[in-house]
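Report on the structure given below.
Every protein chain except one is present and positioned as in the full complex.
Order of writing sets the chain letters: A and B. Residues in each chain are counted from 1.
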Amino acid sequence: MMSDMGQVFGHWNVYLVIFLMMLGFYTLIARGNMVKKMVGLNVFQTSVFILYISMGKIDNSTAPILTDNPLAIYANPLPHVLILTAIVVGVATTALGYALIIRIYENFGTIEDHELVDFMEDEENTL
Amino acid sequence: MHDDPVVRIVAKVLIPSIMLFAFYVQFHGDFGPGGGFQAGVIFASAFILHAIIFGLNRTRHVWAFRPNLAVLCVGVLLYGGTGILGMLGGGNFLNYNVLGDTPQAGQHLGILLVELGVGMSVAASMVMLFFAFAGRATHNRFLSSKERNDE
Partner (left out) sequence: MIGDLLINVGAVSLLAIFAFWILRTRYLVGVVVVSGAFSLTAAALFVVLDAVDVAFTEAAVGAGIATVLGLATLTFVPHFEKPHRFKGAALGISWFPALLAVATGLLLTLAVSDLPRFGSADAPIHNHVAPHYINESPNEIGIPNIVTAILASYRGYDTLGEVIVIFTAALAVLVLLVGRTRSRRDKQRKGRRQ
């Protein structure tokens, strides 16, 4: 019974991660506002993190910090390391994206995709 | 916001505690959750809080731009340097076994140095990111007033 619940809920977890991922993906490609695109990218990114961390979990495991209990089951520490560094790199790239957004706004006076496209088409026509 | 005495005094109590907690996270990272990445971000958040409460100019006075850049570079160099140190001791790049008398002691020293390098460069880069974003606002205000004088 317990393992059946685990089967259903375990995959339910991954299904929800896919749903989250696709929400982030949709926000990224369907919205024209660049700040919103960045936030959508963050949602996408965080759901990938959750997928990785879910894979490292073992039933009844504890955090991978050694204890005196010789029977302790530790969660897999490898995905934790990968994601730990990915989070910090993620914020670095997010900061770079925001900096580019600020410069784009200063140059073109808009951060909407379609207005930028219009602007560039106008410029091509005048040249 | 800087005129509110409650906010100012709470900030004065909080900022040293945040820094102390950052050091705890940094050096306790071997035994519990934590390490250079987290400690660096927490340390940077102390400066960000200071800048939000007291204004960016006063924060720049406390912690100027150039030493921040220096810490950023020294952090990366400390990490790379620890790797080179392992090579000088006869091991591979980033092999800490040769740093101490026993392999374990070497590993302890290597991890300490490397985490310190990570902490320094992450803290400095986060402070620098905030300075860059917040400084842009004050810089532009300066520019626009200057341009107003031109016209």
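Just so it is clear, a residue touches a chain if its C-beta (ideal position, glycine included) is under 8 Å from a C-beta of that chain, and two chains touch if they have at least 3 such contacts.
If you're wondering where the values come from, they're calculated on a predicted model, not measured in any experiment.
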> What are the shown chains that the left-out chain touches?
Replying inline: A, B
> If you put the missing chain back, which residues of subunit B would it touch?
Replying inline: 25, 29-35, 37-38, 41-42, 44-45, 48, 72-73, 75-76, 79-80, 83, 93-94, 96, 103-104, 107-108, 110-111, 114-115, 117-118, 121-122, 124-126, 128-137, 139, 143
>> Using the document's contact rule, name the residues of subunit A that touch the chain not shown here.
In response: 2-3, 5-7, 9-27, 29-33, 35-36, 38-40, 42-43, 46-47, 49-50, 53-67, 73-81, 83-85, 87-96, 98-103, 105-109, 111-115
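The definition used in the following text is that only the chains that are shown with their structure count from here on.
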>> Give the list of subunit B residues in touch with subunit A in this complex.
In response: 31-33, 35, 37, 41, 122, 125, 129, 132-133, 136
> In their shared complex, at which residues does subunit A touch subunit B?
Replying inline: 63, 65, 84-85, 87-88, 92, 95, 98-99, 102
